[in-house]
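Everything on this sheet refers to the single structure shown next.
With one protein chain withheld, the remaining protein chains of the complex are depicted in position.
Letters are used for the chains, namely A and B, taken in the order the chains are written, and counting of residues starts over at 1 for each.
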């Protein structure tokens, strides 16, 4: 039955899995994020320009690209459309809005993209077996704002003008 | 029973319907978007200032307003509150954040709004029978950023400074 209890329960578990992925990504907890991936997970970020094979390769890439404490990232995944394709497999579309802010360089990357993910159930637990996205748009900016205050949990001292 | 299986299944189907609406809107696939509307659907965008009757009129308006390849749109619908009001009807509130970016003119419209939608089940499939929103706020800006790079899937050549 479409929309049966098992399907609804699987969708809730998969949505929540991806929610944890974004939380761990933006708090730079990359090792824990790795536990949300299958060991053989693959990635195809930026329309496949940034592709990786295996949990370890994905975790290493993310840590290298986004781990620096002077970089703030915002990854928000909206509008999940999840299809449970068998008892242990599923696919999902998400609509990403992301920002990468490098305050010291007055730099911001901002854009949107559509994720196409695959999920697999292992020992009763859903994990991401493939993740990738294609951009709708991307802009890279030198920001024209005067920043009065900027604080992050990664660099706890507030920066005042003139710092 | 409130929160019974059928109600939860209907809510999941309606939420997903609206998620597809936003995905097709921002990828400019207006004809496919039309298939998410009932044939007699009505709209009342911008507090009713932009109202239309019938699927065809809504699709034509959206294509005309947002179809140009030099316009990037971002429509994110947050915080659904869905009420199934009978076996085949439902209403929904959503909290929209939208951006319309016209890079060539250094222009951005940005705002938030509350949607009040109506949904109808036809032959087992939910469609949008009415959609409309009232603004919380709207701002129209000439952007003060220096844009280092700007790319979209609609105009694939990246624009570098000086273009």
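Please note the rule applied: contacts are C-beta pairs under 8 Å (C-beta built on N, C-alpha and C of every residue); 3 or more make two chains touch, one makes a residue touch a chain.
Worth saying up front: this structure is predicted, and the values here are computed from it rather than measured.
Participant: Using the touch definition up top, pick the residue from B:20, B:44, B:60 or B:114 that touches the left-out chain.
Facilitator: Spelled out, the listed residue whose C-beta touches the missing chain is B:114.
Participant: Since one chain isn't shown, list which residues of subunit B touch it in the complete complex.
Facilitator: 2-5, 8, 11, 78-81, 93, 95, 97, 108, 112, 114, 134-145
Participant: Since one chain isn't shown, list which residues of subunit A touch it in the complete complex.
Facilitator: That gives, for subunit A, the contact residues 5, 8-10, 12-13, 16, 18-20, 22-23, 26-27, 72, 74, 76-78, 101, 103, 143-153.
The rule is short, and it goes like this: only the chains that are shown with their structure count from here on.
Participant: Between subunit A and subunit B, what distance separates the C-alpha centroids? Give it in angstrom.
Facilitator: Between these chains, centre-to-centre, one finds 23 Å.
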